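Every protein chain of the complex appears in place save one, which is left out.
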Amino acid sequence: MTYHAGQRVRVAARSHPGHHRTPGYVKGKTGTVERAYAAFTNPETRAYGMDGLPEQPLYLVGFAQRDVWPDYPGHSRDRIYLDLFEHWLEDGE
Amino acid sequence: MSEHDHPHEPITNGDEPPAAARARALEQLLIEKGAISREDVRERIDWLVSRSPADGARLVARAWVDPEFKQRLLADARAAALELGLDPGPSPVVVAVENSDDVHHMVVCTLCSCYPRALLGPPPAWYKSLPYRSRAASDPRGVLDEFGLELRDDVELRVLDSTADIRYLVMPRRPADTEGLGEDELAALITRDSMIGVAQPSAPAAIG
Partner (left out) sequence: MERSVHDRGGWPDDTPIDRSEHQLADWELLTDALVGALGGRGLMNVDEMRRGIESMPPGQYERASYYERWLFSMETNLTEKGVLAPGELDTRVSG
């Protein structure tokens, strides 16, 4: 596992034409690792009949909503958390 | 029974969409080809109809009355479910998140409809709907307004978007004036919607 809880990470701003589980709204955004889960099979390859190996580390990453949405109508402390694979993350600030 | 202009149109129950006949035809074909068995289908249907929010409510009720169980639930909800003899479902990891005075959680799957079905039963249609999947992420307080749930200004709202195979369950706050209630009575207050995070648990019935 490359990242640890509390670490700032940036989500790659990558367009990926095939199946992937990184929502567009969080691409290019920077958040904080909340939790490191175990590694899981890669849905991006498993979706095409491959075995999804090697397994990829998965993280729960939290973002300030105001960092995600330009006009976020809620409160400044609100957050959104996503389960993201390591190969979509890079070091944040 | 609807009229048929063309002899080759399928005969369906007038109330059902065309997809119904398609599903049944697909089942027939797959069984004929030996790809699946009738028993496979029956077992799955039996499992699906056996699922309800009662199991999730049991987990939460036990956590409310037993602080050590609560810690185990927060550490590993899948193991905690198994401890109570409940089926946590096929997901490798189930996580319970705790609401408090300062933090309220809400769950969505913006990409499809991931949901802890084993513990909550089938997801409500609204959870799978396009507007919920959209606005639960970008305007969750607006969504809570639609659901009639008002959060205090100083409460931090945390949305969890289930983008992988982890399943999330919200542990709502125990309502006031429930000290005298037993576990079963508490479980009866814990609604499906409170475990998704769009509602609070029910208030206890007035006494007397």
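Labels A and B are assigned to the chains in the order they are written; within every chain, residues are numbered from 1.
Throughout what follows, contacts are C-beta pairs under 8 Å (C-beta built on N, C-alpha and C of every residue); 3 or more make two chains touch, one makes a residue touch a chain.
Here the structure is a predicted model, which means the values were calculated and not measured.
K.L.:
Quick one: which of B:60, B:111, B:155 or B:169 touches the chain that's been left out?
P.N.:
Considering the complete complex, B:111 is the one touching the chain left out.
K.L.:
Can you tell me which of B:62, B:105, B:133 or B:174 touches the chain that was removed from the display?
P.N.:
Counting the whole complex, the residue in contact with the absent chain is B:133.
K.L.:
Please identify, in ascending order, the residues of chain A that touch the omitted chain?
P.N.:
These residues touch the chain not displayed: 13, 15, 18-19, 23-28, 41, 43, 46-49, 52, 68-69.
K.L.:
List the residues of chain B that touch the chain left out of this view.
P.N.:
8-10, 16-30, 33, 35-37, 40-42, 44-45, 47-49, 108, 110-113, 122, 124-126, 128-135, 137-138, 143, 146-147, 161, 165
Criterion: only the chains that are shown with their structure count from here on.
K.L.:
Centroid of chain A to centroid of chain B, CA atoms only: how many Å?
P.N.:
23
K.L.:
If we count contacts the way the header does, which residues on chain A are in touch with chain B in the complex?
P.N.:
21-23, 25, 37-38, 40, 43, 58, 60, 62, 65, 68-69, 72-75, 77-85
K.L.:
Which residues, counting only chain B, touch chain A once they are in their complex?
P.N.:
These residues of chain B touch chain A: 92-93, 110-111, 137-142, 153, 156-166.
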